[in-house]
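I have placed the structure first, in the form of structure tokens, so that the comments after it can refer back to it.
Missing here: one protein chain of the complex. Every other protein chain is in place.
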Amino acid sequence: MTPRVEIRHVSKRFNRTSGLVERLAERTGLKTPNPVVHALDDVSLTVNNGEVVGIVGESGCGKSTLGRVVAGIIEPTEGDVLYHGKTWQDMSPQQAGHARLAVQMIFQDPSSSLNPRHRVDEIVGAAALRHGKTTRTELQTYVAGQMRRAGLDPVMSRRFPHQFSGGQRQRIGIARALAVQPDMLICDESVASLDVSIQAQILNLFLDLRRELNLTYMFISHDLAVVEHISDRVAVMYLGRIVEEAAVADLFAHPAHPYTRALLQEIPRLDTTRRQYSTISGEIPSPLAPPSGCHFHPRCPFAMPRCAAERPKLRDIGTAHRAACHLND
Amino acid sequence: MSNPMLEVRNLRTEFGSEAGRVTVINDVSFALERGKVLGLVGESGSGKSVTGFSIMGLIDPPGEVTGGQILFNGQDLRQLPEHRMRTLRGNRIAMIFQDPAMTLNPVLRIDTQMIETILAHETVSKPVARDRARDALGMVGIPSPEERLHAYPHQFSGGMRQRVAIAIALLHSPDLLIADEPTTALDVTIQAQILAVVQRLARERGTGLIWITHDLSVVAGLADDVAVMYAGRIVEYGDVGTVINQPRHPYTNGLIGSLPSNNQRGTRLRQIAGSTPAIAQLPQGCAFRPRCTQASDACLIMPPQTEYDGRLLRCFHPVTHGKAT
Partner (left out) sequence: MKPDLTSFVRFLRVYCRSPLAVCGLIGTVLVLAAALFAPLLSPQNPYDLMQLDIMESRLPPGETAFAGFTFLLGSDGQGRDMLSAILYGLRISLIVGIGSAALAFVFGTLFGLTAAYIGGRTETVMMRLVDLQMSFPTILSALLILALMGKSVGNVVLAIVIVEWATYARTARGAALSELRREYVDAARSLRMGHRNIILRQLLPNCISPLIVLLTMQIARAITLEATLSFLGLGVPITEPSLGLLISNGFELMLSGTYWVSLFPGIALLVTIFSINLVGDRMRQILDPKAAQR
């Protein structure tokens, strides 16, 4: 079975390109070269049809960048992303257009992910109309159907985004994505800015849609509890690399990487008996200057000299369970 | 509770707008003892932040605290003239915010800001103030505090900035520290560090702590008591173990029930229907009534806060089963 999406050795570096004068200054040593942000560093991951893959990590881990690369909003610096076994270069322009449309993204910030000057019917319907998913005569009915499916009342289709609550705006974003009939959704922190009670509603909507439309998901979040609930498989990222990947039950029951273990320990749980917060020391390093070797070694309680020198490979350590740690050798 | 350090009674804050006056918090009462932690929990629009600002006296027109008492060490803060309140603020009562940019001035160095704060309430020499600032930084766990004093806020990470804000708040060993969602914008591992720091310092110095948050899990591990707010009122208030393990108010119960960690993996989460009403358009009677599975016509009257099963509850139809399952 060809996987729905295959991410192969994808790296993404961001840096400000220097102008002519700047480059001259850098050559002569008058100016230090522009810093490079290593957002993604040799990431490989497979997402199968109908699967929900959760991506967890903290700031700077690159999970949002990875989502945008898969959605086609950002180009990788190195590596390939294969959709049903083919890269966009392999496909004809028409096939590539379809493939790009088939993967849609649900964004984090409900206040900036909708164009404040557009009404809801344009937000939801414009792309669907442009790509022939509906005709102009059918447009209003089509938009109404999409809105209803996302839990919105179609009577509000002539309103502007600022007239809706955060949860409703997120639903508009979902309706917009579904209107072009994708088969894969990338949810980038889609419930992070919502209240707990609304979060539950939106997560339920994702689960319902998955069943109804047989969608594949890539679910990006920093919230481990949410990821644990909704995912089949989980990948843990740290500073641009995947450090562990496993089936959800396996990851949470037997975390193999020290970072995963620390992360699981730190999540506040609804447990009134645990009163002590033990912590991993140190700050999360900046992606501008990641530590050598294993990125986690400065904060790792089990660090060895080897960890500073050599980057651990992501290897199989069990059934469908991979980790990148020298301890597993 | 005998001789609480802070006692809030029937607090009421209103905001004036084009639509008229809106009551943002209503009949809010709680108490806090020295060295204890109160978790003030609610979603957006519940009035939890406004409560914190009201205690600090930071409500500006068109807002106004219009009712109730705020008894701090026996003294009603509402009766105090502003210049007296200013001697208390930063000195005996301190506040930290979600965005440390609200506390830290981006164009001043850290030592300048901290020394300013110290000298505002005490007359000591600058070198002495500087030493105290350095010690305060060390106490919140900032490495190489001597060098870090020379830095500007933008040279710190988010977690570090919050630690500095905590250090500034604790410079005068206040009796009361109000923390308004200070860790919401931080990563989980950093949040854990901040919680550890605050917990340790509060215990060491006997500072009373009000922790305002939307995250029940944070409060579960940190607080002694918890007050749950909805639409400007406290709906459930009691010992944290009692409230969280056996919630009696349908809202608290629904909130805890909707947490992913309390639901079986992959199943539909138990959700509360509808959404929080706008504070300017509250329904008649109990504000939670339209969303409540237990509601009846009796709920068309606002339930008073009564003692029920070891806590204070504002509900005519409490949830009766055991732990939220």
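Per-chain numbering from 1; labels A and B assigned in written order.
Following the convention adopted for this analysis, contacts are C-beta pairs under 8 Å (C-beta built on N, C-alpha and C of every residue); 3 or more make two chains touch, one makes a residue touch a chain.
Everything numeric here is computed off the predicted structure, so don't read it as measured data.
Engineer: Wait, the hidden chain, what does it touch out of the ones we have here?
Structural biologist: A
Engineer: Which residue from A:R8, A:K31, A:H84 or A:R100 sits in contact with the chain not drawn here?
Structural biologist: From the options A:R8, A:K31, A:H84 or A:R100, the contact with the absent chain belongs to A:R100.
Engineer: Sort through A:L114, A:A150 or A:C187 and give me the one touching the missing partner chain.
Structural biologist: Touches the omitted chain: A:L114.
Engineer: Which is it among A:R176, A:H222 or A:R299 that touches the chain not included here?
Structural biologist: Touching the chain that is not displayed is residue A:R176.
Engineer: Just checking the interface: what residues of chain A touch the absent partner chain?
Structural biologist: Output for chain A: 17, 19, 68, 71-73, 97, 100-101, 103-105, 107-109, 112-118, 126-127, 130-131, 173, 176-177, 180.
Throughout what follows, only the chains that are shown with their structure count from here on.
Engineer: So in the complex, which bits of chain A are touching chain B?
Structural biologist: Chain A reaches chain B through residues 58-59, 165-168, 195-201, 203-204, 207-208, 222, 224-226, 228-230, 248-249, 262-263, 266-272, 274-281, 283-284.
Engineer: Inside the complex, what are the residues of chain B that reach chain A?
Structural biologist: Chain B residues touching chain A: 43-44, 157, 159-160, 187-193, 195-196, 199, 214-218, 220-222, 240-241, 244-245, 254-256, 258-263, 265-272, 275-276.
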